[in-house]
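The complex appears here minus one protein chain, its other protein chains still in place.
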Amino acid sequence: MKKLINRVEDVVKEELEGIVAAHSDLVRVHFAPNYVVRVDAPVSGKTALVSGGGSGHEPMHGGFVGMGMLDAACPGEVFTSPTPDQILEATKAVSGGAGVLHIVKNYTGDILNFEMAADLAKADDIEVEAVVINDDVAVQDSLYTAGRRGVGTTVLAEKICGAAAEAHASLKDVAELCRRVNANGRSMGMALTSCTVPAAGKPTFDLGEQEMEIGIGIHGEPGRERRALASADEVVEMLTRPIVEDLPFKRGDSVLAFVNGMGGTPLIELYIVYRALSRYLDGVGVKIGRKLIGPYITSLEMAGCSITLLRLDDEMTRLWDAPVNTPGLRWGV
Amino acid sequence: MKKLINRVEDVVKEELEGIVAAHSDLVRVHFAPNYVVRVDAPVSGKTALVSGGGSGHEPMHGGFVGMGMLDAACPGEVFTSPTPDQILEATKAVSGGAGVLHIVKNYTGDILNFEMAADLAKADDIEVEAVVINDDVAVQDSLYTAGRRGVGTTVLAEKICGAAAEAHASLKDVAELCRRVNANGRSMGMALTSCTVPAAGKPTFDLGEQEMEIGIGIHGEPGRERRALASADEVVEMLTRPIVEDLPFKRGDSVLAFVNGMGGTPLIELYIVYRALSRYLDGVGVKIGRKLIGPYITSLEMAGCSITLLRLDDEMTRLWDAPVNTPGLRWGV
Amino acid sequence: MAVTYEQGLAFVQGFAAAIAENKAYLTQLDSEIGDADHGTNMDRGMQAVLAKVGSLEGADLSQLFKTTAMTLISTVGGASGPLYGTLFLGLGTAVTGKTELSTEDWGQALAAAVQAVRARGKAQPGDKTMIDALQPAADSLREAAQDGATLEAALATCEQAAEQGMQATIPLVARKGRASYLGERSAGHQDPGATSSWLLVRAARQAFTADT
Partner (left out) sequence: MAVTYEQGLAFVQGFAAAIAENKAYLTQLDSEIGDADHGTNMDRGMQAVLAKVGSLEGADLSQLFKTTAMTLISTVGGASGPLYGTLFLGLGTAVTGKTELSTEDWGQALAAAVQAVRARGKAQPGDKTMIDALQPAADSLREAAQDGATLEAALATCEQAAEQGMQATIPLVARKGRASYLGERSAGHQDPGATSSWLLVRAARQAFTADT
């Protein structure tokens, strides 16, 4: 295992110490339990947004705390959902009297821990709503399974809902908006290499020089299918076709196109992917209204990418464009 | 070789097509010869900034074209300096009548090609000055060698000089500022893994599971020394001590601390590095006035990092804070 | 013969030891169909439990299990934290007021606890989760108790049922938890949570049948 870390037990703690050393103008970090809050939390009268999940997806979520995005993020251990007390404390720390929205990615662990935390918060008279993001088309959805994972759309939901909350939308409205974003977002990912969970010390899976995994999530888990290594254009088609057909995205739709790096893939490749994506969408008559390109929801040092498309309406577009000032996303300020 | 690319011959062209598909609000791209210019070039009466070098360092330089930073970037083939005609065309395309500054990293190829281009531009009556960045303390400097490489300070010089030029500083003043930034900036890098040049098809060097390279540049070349894998804290000390001693940075200095990812190292590790750096600097009484953390000057998918320290003065700090709007760096707008 | 507080404590400590010993194995199983953290998660939690339960002054079995539950909930995270937390909370609730547990008591407690885990996680037997080890364990224990088996025999049957249930997860296609994302590819691998649940049932057998 080759990583720039000290002891594997300290990875999350030291990463958080790095974040606060770097961004004390934007965020504060609480340790034991660990959570990141915006520097001016709680913002009185504002619907507070709390998200969280396992670590290893940086900049998500800690890097998305700040003006116009999240009020708090709860980082668990690497790839491990945070605990209820952690989420509860963060929820209390940002509650400004207008309620708290939990943005939860659809993993059993995240769901269960956030549920417990919400129950505890409600017992403390904090109004909590939870919206579950489940946008990964690689997973067959069914009543009898855990359903689809929450992946790239999470980042977009946090930005868009963060802008609405910043403009003092009510908890109900922000939650509804969040559900709308989720309903209009679809993602799919792929890996060229595995990642190594620090505590595990070796790659989660082995992948041959001529192989890739299609339909991965963001936890270094193997994907739906192992296939022969293909060109960027072919990979983009493998990811984009199921996304487009699933919603379905239609001729004339305007989308936010998000090309995400999994952590080990450099920008030069992401631009080659974006090129292929823009050509593909052009071919099916879908217009790119906004875009995001870079490593925003990662799987440690995994090489690979994911594509997320979000069908935009005017309100979402306006909220996407609104100012944001976080360690990981910044514009308009 | 596992990369999200199509044909190896098309990597640079398709990356540029991706950039223009994504950022046509900020930049235009000219093909054959290849260069990226800000969308409103030439800006009349403004000193124009042109940089360039081999590709494979994204977002540098194409990602730094736009308001408040570069007027043009000339991307060569992967790790190969651009050609004189390419630089000449870019220089002409951005020349706004107030002269053009070439920001050149100290590599034989970059120096020679920019020199030829400057001669040709002068023959076309364009006033050109060149400033060479050579900040890499891993390389022993000497009159009889090629001297030190230009690495991380380049990004900082482009931002700071870009802000000065945006405020209509003269060519002479911007060039002098650029020399001052270079004189006050020092860097050193390390690699956990090699990268693979697409056309070469295999890693430039082999590195064992328990080894790392200290004193690398940004072209996938081996470093000064191969050492046993060490912890993040130890690595930071190996890089920072020579940097601090070289200038030397002194107790009470305020610096811009730049922790750069080499392309394959995720943000979670860069924050652990930043934490160690901030502690180290604290120990020697150097204050971090500004910071930059992320993959800004990369070596394809190499895992590793570099550290750059720039001793700040008030003018540099003000110019660093000034608005910038490029694909790779954005704030204040 | 009945289960004492000391045996209850030995069960929790024995489970912690078994997890520590099998940490890498559990994580390896989780690499195959999950995210390579089940051993690390459970070990982090059970080490925290160990640090707590050694010094519980004047606690009873209910408090012991509840403390274990709360510690797991606040240190494990992931799916297993709330689920094992719920399991121990269920045990703790079921044994409220008891100073010793008969075979029936333990059987009822385990059945109630497994029911609570099912309510929380919504998994059915056959979904390739810890339920596939826990449900047969609880069922066989209750049957053995009803049949008037000795504690020793009942616990042995229970452990066997858990082990068989764990092995039976191998061919299954997962419908719950992280392995479900793999679809058909989840078949052919043993479920990590069912494996840690077998360790739990085994730790109970060892602790409750040891000489006290």
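Think of it as A, B and C in the order they're written, each chain with its own count starting at 1.
The criterion applied here is as follows: a contact is a pair of C-beta atoms (placed from the backbone, for glycine too) under 8 Å apart; a residue touches a chain by one contact, two chains touch by 3 or more.
Everything numeric here is computed off the predicted structure, so don't read it as measured data.
Trainee: Omitted chain: which shown chains does it touch?
Mentor: B
Trainee: Touching the absent chain in the whole complex: find that residue among B:222, B:289 or B:332.
Mentor: Touches the omitted chain: B:222.
Trainee: Check each of B:82, B:99, B:185 or B:295 against the chain that is not shown and name the one that touches it.
Mentor: Final answer for the missing-chain contact: B:82.
Trainee: Which listed residue, B:6, B:51, B:187 or B:204, touches the chain dropped from view?
Mentor: B:204
Trainee: By the contact definition given up top, give the residues of chain B that touch the hidden chain.
Mentor: Residues 33, 54, 76-86, 107-109, 112-113, 115-116, 136, 138-140, 142, 144-146, 149, 197, 199-200, 204-205, 217, 219-222, 224-225 of chain B touch the chain that is not shown.
The rule we apply is simple: only the chains that are shown with their structure count from here on.
Trainee: Hopping along touching chains only, can you work out the least number of steps from chain B to chain C?
Mentor: 2
Trainee: Work out per-chain C-alpha centres and flag the one nearest the whole-protein C-alpha centre.
Mentor: Answer for the innermost chain: A.
Trainee: What is the distance in Å between the mean C-alpha positions of chain B and chain C?
Mentor: Roughly 55 Å, centre to centre.
Trainee: Starting from the mean Cα coordinates of chain A and chain C, work out the distance between those two points in Å.
Mentor: Once rounded, the distance between the two centres reads 32 Å.
Trainee: Hey, how far is the Cα centre of chain A from the one of chain B, in Å?
Mentor: That gives a centre separation of 29 Å.
Trainee: Give me the residue numbers in chain B that touch at least two other chains, ranges are fine.
Mentor: Where chain B is concerned, no single residue meets two or more other chains.
Trainee: Which chain C residues touch at least two other chains?
Mentor: none
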